[in-house]
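The complex is shown incomplete by one protein chain, all other protein chains being positioned as in the whole.
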Amino acid sequence: MSHNTFGHLFRVTTWGESHGPAIGCVIDGCPPLIPLTEADLQPWLDRRKPGGSRFVTQRKESDTARILSGVFDDGAGPVTTGTPVAIQIENEDARSKDYGEIARAYRPGHADMTYQVKYGVRDHRGGGRSSARETASRVAAGAVARKVLGDGVVIRAGVVQLGPHRIAPDAIDFGAVYDNPLFAASAEMVPAWEAYLDGVRKAGSSIGAVVALEVTGVPAGWGAPLYGKLDAELAAALMSINAVKGVEIGAGFGSAELSGEDNADEMRLGPDGGIEFLSNHAGGVLGGLSTGQPITARVAFKPTSSILTPRRTVTRDGTDTDLRTKGRHDPCVALRGVPVVEAMAACVLADAMLRHRAQIG
Amino acid sequence: MSHNTFGHLFRVTTWGESHGPAIGCVIDGCPPLIPLTEADLQPWLDRRKPGGSRFVTQRKESDTARILSGVFDDGAGPVTTGTPVAIQIENEDARSKDYGEIARAYRPGHADMTYQVKYGVRDHRGGGRSSARETASRVAAGAVARKVLGDGVVIRAGVVQLGPHRIAPDAIDFGAVYDNPLFAASAEMVPAWEAYLDGVRKAGSSIGAVVALEVTGVPAGWGAPLYGKLDAELAAALMSINAVKGVEIGAGFGSAELSGEDNADEMRLGPDGGIEFLSNHAGGVLGGLSTGQPITARVAFKPTSSILTPRRTVTRDGTDTDLRTKGRHDPCVALRGVPVVEAMAACVLADAMLRHRAQIG
Amino acid sequence: MSHNTFGHLFRVTTWGESHGPAIGCVIDGCPPLIPLTEADLQPWLDRRKPGGSRFVTQRKESDTARILSGVFDDGAGPVTTGTPVAIQIENEDARSKDYGEIARAYRPGHADMTYQVKYGVRDHRGGGRSSARETASRVAAGAVARKVLGDGVVIRAGVVQLGPHRIAPDAIDFGAVYDNPLFAASAEMVPAWEAYLDGVRKAGSSIGAVVALEVTGVPAGWGAPLYGKLDAELAAALMSINAVKGVEIGAGFGSAELSGEDNADEMRLGPDGGIEFLSNHAGGVLGGLSTGQPITARVAFKPTSSILTPRRTVTRDGTDTDLRTKGRHDPCVALRGVPVVEAMAACVLADAMLRHRAQIG
Partner (left out) sequence: MSHNTFGHLFRVTTWGESHGPAIGCVIDGCPPLIPLTEADLQPWLDRRKPGGSRFVTQRKESDTARILSGVFDDGAGPVTTGTPVAIQIENEDARSKDYGEIARAYRPGHADMTYQVKYGVRDHRGGGRSSARETASRVAAGAVARKVLGDGVVIRAGVVQLGPHRIAPDAIDFGAVYDNPLFAASAEMVPAWEAYLDGVRKAGSSIGAVVALEVTGVPAGWGAPLYGKLDAELAAALMSINAVKGVEIGAGFGSAELSGEDNADEMRLGPDGGIEFLSNHAGGVLGGLSTGQPITARVAFKPTSSILTPRRTVTRDGTDTDLRTKGRHDPCVALRGVPVVEAMAACVLADAMLRHRAQIG
């Protein structure tokens, strides 16, 4: 994993700034002969793209992905060729005029100050490279990763906590996520959450959230000791998403309060002779390797840092000022983070599958 | 980061099993001319080593580190030469006889099943490669990383939650950690926690815990976008520690309940013209780059899986059984995890320092 | 170095096929604040681009590079921002109709058979990914690498042997290379070589060649032991160029005939107290580290495999056939290899510079 590259064998390199001409990614190491067209990418991109409801930024982007390499139609339809798959997405609605003030002043909670201090220069327009717009590239790569994994591996995520409002663990329904504008993992919760988030939005404020992830269909044995643990790689992948401040696997922070007896996921032989676990505190990972149970994780997103209330800050040239972030923003950045969480999980798992195959055959 | 290698430029490769002849690590990429002897490693290893109190495993290991390469005394005392530093620690008290039964049956909560399924073979003695014994190598590497970082970067960790018992955030005192056998970040809490953990221990049970980490002295600008974010690398490093199930940075999961106004770390110019933050919800990292504030994280450890109460499980050859894990174990694996958390943070930061220097000069 | 990525810290990932919509590269790890525009890339691309003389392929490509990210003008002109620099070059003159037959039959000396066997599919159009067209991306990356290195490091290459015709070592003049259509490192040799290569060209044949490389201005100490040796990295970089079959450093294969006395590059203190070597059999590299002398290498290119004379081969579906490669080709692929050799050297050295700075400061 380099600065802008993710993965070992299924390697994704992303590039591009929020207000440049385009963003994109290059996927290296993709197995050949996987049917792939732009139509395979678009549904996932559409889930993440802005402008879909009043709860997300009103920036208008079609987020149309174009595949520039690595796919060839030899008569039986386009398939991957084993060479790099380059995907490109134009930036269509980049209103740089909205961002004049932030060229000068550092927005609290954003990367403005740190980029400026590190690099001595930054593309301030819409946050430049640090904008969540980059996550469109992740979603495109994740769509390819899903094709590598095949239909047996099912990756689902959804919002399970919006500010103080939580969905009870046994009420989580990932099937509801893409049927409501809040990406909530519970249809029942939607009206109350909509009212709540409308309040946040109208106040020009924002709120944090927690996204839950569940992956089924991963066989036992994927992952690796010790620094290549599946949970360590998931943690890195998820923590690398904009605004994420915490990742937990299985029982996570709750396991700190468990006794050894309660935490142990006991085993019994199932009717078909396979191993069945009687619980899943481990979240599907033991010793860094998948157990065959569902892989479960939870991801904490901080509230969108761009808000209308003025905040105290400083300018690049060293004066105190107050800054009110205009522009178009998501009242809860975690919502559109849901497909990004799924995409990162897909990339981690496609990589783990290839690495497993390399060592074990 | 490969399977058993950690870091990009300050690269640590570890090897060895719990009951083999030795364990060790090779550190590649260490800068030259850093004074280094075995005496620099030992104090940190002593903090992690077993047998120090009734609250940790009674296995007797001196954990004496031997440096086999990469250091040379040219007259002014031993210094690193820029070539690989190989460190080796003998296994002295490997009682393989204690572990006969687990050759056959999978211990719940351990990596027995997953290793066996993945590799078709495993060194079951004491958990083999998946044993927390491996973390001694991490601590040795962390000691070298601290020398690379210099005295300006101060890395401290401590237990802030033991099962249900928590230390209030404003009562955390990292200075107390190594003066009590519980690695508790509060001297005041020790008597009550000792009584509590004695109860756990005598019951043959175990309990989880949370370790807090604080790093001061990191200048603004270390880290990198996007997949090399400082917090993503910390998350991977910490999640790769045995028994860790969750990592959060700064406000972490708490940030899910914050509004944008409350979460924003406002800035003002300080008396010396530098930037001062008025809060630190970010945990010292914005956009993956250090802000100059303390880097703060919290790490959740699950309870030790080895307990005396029999648990239901299955055997390698496919029969149901009940297993009671004999042998010598820690009632709370998080305690000795404290120096490991520090070591992993040191390695991540030494690597980040070198990477920053490479790109920025 | 991954499949389609080159370098450790100055990392270049290339993508694209000969007859796809475009080719390109993403450069990660570039230091910030380096002035960079498309005008910095074009002169180097123009040297490599086809159609410049009768001695190179008549494919018409403007090879216009477009920078899509990683550069920002904050008022003082466009500079790198430290984020990925994505460069894209359109394919303008892709005549796929010329290549129909090679969809079926494997061209001897080309990668047709091996790609088909490995991947089970290949983009046969113009050689797809294995086409030398990919080297345009290398040249673009090399242009950025030169900016990173600065003017003090001068990288020059030229043809020193064309088939059986050699330029004597003491007659090599790199200054002549880009003033003649043969990229010959000797103006004097040009008329005879032109006549010779015209004969090859008119016969529909092709010929191999040797390209010499010389880099001056690299200070002593760049590179690293043991698998990161500067000469090992140069060897990999140069051997990765299409049609290259041999690489030698300094005296190279000639050193096999030298005695230790003759091979030793003796040293004396120079007038300014620095070390002066009395010869350079080492080619500027000792123990994998630069000595401060010019870095010299020689690179052997095989003849272009596309020739008009029919050759025996087999088809994908398993029949014997004879194949005559039509289409537009270079009679000597080494000619346009000259700027590619320079570019790869530039990338290796920019990477070595950053790695040196990381470890040594």
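Lettered A, B and C in written order, each chain numbered from 1.
FYI, contacts are C-beta pairs under 8 Å (C-beta built on N, C-alpha and C of every residue); 3 or more make two chains touch, one makes a residue touch a chain.
Values in this document were obtained by computation on a predicted structure and should not be read as measured data.
Seen in the complete assembly, the chain not on display touches A, B, C. Of the listed positions C:58, C:216 or C:255, the one in contact with the omitted chain in the full complex is C:255.
Contact with the omitted chain, checked across C:21, C:181 or C:221, is made by C:221. In the complete complex, the hidden chain is touched by one of A:29, A:50 or A:284, namely A:29. Of the listed positions B:42, B:64 or B:83, the one in contact with the omitted chain in the full complex is B:83.
Only one of C:41, C:144, C:247 or C:350 touches the absent chain when the whole complex is considered: C:247. Although one chain is not displayed, its contacts with chain B can still be listed: residues 2-5, 11, 13-17, 20-24, 26, 28-29, 32-33, 68-70, 72, 74, 79, 81-86, 103, 118-123, 128-129. By the touch rule set out above, chain C reaches the unshown chain at residues 1-6, 8, 14, 106, 108-111, 113-115, 117-119, 129-130, 134, 161, 163-164, 200, 205-210, 220-229, 231-240, 245-261, 263-269, 273, 275, 278, 281-283, 286-291, 298, 300-307, 309, 311-314, 318-320, 334, 356, 360.
Counting the whole complex, the residues of chain A in touch with the unshown chain are 9, 29-32, 82-83, 225, 354-355, 357-361.
Everything below uses one rule, namely that only the chains that are shown with their structure count from here on.
Between the two copies, chain A and chain B, the C-alpha superposition involves a rotation of 180 degrees in steps of 5. The two sequence copies chain B and chain C touch through a face in which the numbers common to both exceed half of the numbers used overall. Put simply, the C-alpha centre of chain A and that of chain B have 26 angstrom between them.
Residue positions 2-5, 14, 118-119, 129 of chain A are each in touch with at least two other chains.
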